[in-house]
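One structure is given here, and the rest of the page talks about it.
For this depiction, one protein chain was excluded, whereas all remaining protein chains were kept in their positions.
For chain A:
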Amino acid sequence: MPEFVKSEFVVPAGHAILAPMSLKVAPGDHICLLGPSGIGKTTLLNRLTGLERGQPRPTLRIGYLFQEHRLLPWRTLRDNLRLVGVGRDQVEPLLARVGLEQAADRYPDQLSLGMARRAALARCLAMRPDLLLLDEPFASLDPHRADELKRLIRTLLKQFPAMAMICVTHEARDAEALANRIWYLAGRPAHLRYDARLDAETHAGLARRLDALGRQASGESLSIES
């Protein structure tokens, strides 16, 4: 996969939810995007993918794991993957990567939530993405399944070192497990309150730091409401 050079995403002034900002993502960046609920994290991912009205198609290849699996329920996993350009003999190996060797001819509704999410992750990989976007990949999974998926994502990040990732999450623990960079989105309109690389030292203080950011953000929204 040809490596992309540092890429810049711009949110122009006048956006309904997001403040003007310019975000730089480099190959190998594993970013965890945190922030209060409903602040605009998913909006930001949609923006990066070029899904907003009037946006051109992005120049990067992006694999977007939506919160719901969003596989076509009337097509089998095989057909869902064939539709995004997976070769006939590549379907099974690709599913094997996410631990779904036997499921190629099943329909999405026949899968459990965790399996469906992994199948959707396989579809992300089929794009050979420069940038992998994950929108709360661990939400509504039981702790065991969530850990399993976390391990799988770590393995994939190691296998594709040039691939960048942005993962929306609420948990500092997810950030510790997956990220080498943290974004914190807060305020109205939402802007990037915090953007830092993680090394061993910041890893230790991460939970406390995020806690403080969370308290600050909720304090602001309280003062706005009152």
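Everything below uses one rule, namely that a contact is a pair of C-beta atoms (placed from the backbone, for glycine too) under 8 Å apart; a residue touches a chain by one contact, two chains touch by 3 or more; residues count from 1.
Convention: contacts and distances are computed from a predicted model.
Asker: Can you tell which of "NADH-quinone oxidoreductase subunit N", "Cytochrome P450 107B1", "ABC transporter permease subunit" or "AzlD domain-containing protein" UniProt lists for the chain that's not drawn?
Answerer: The UniProt record for the chain left out of view names it "ABC transporter permease subunit".
Asker: May I ask you to list the residues on chain A that touch the chain which is not drawn?
Answerer: Its contact residues with the unshown chain are 46, 49-51, 57, 62, 64, 66, 68, 70, 72-75, 83-84, 106-107, 109-110, 123, 127.
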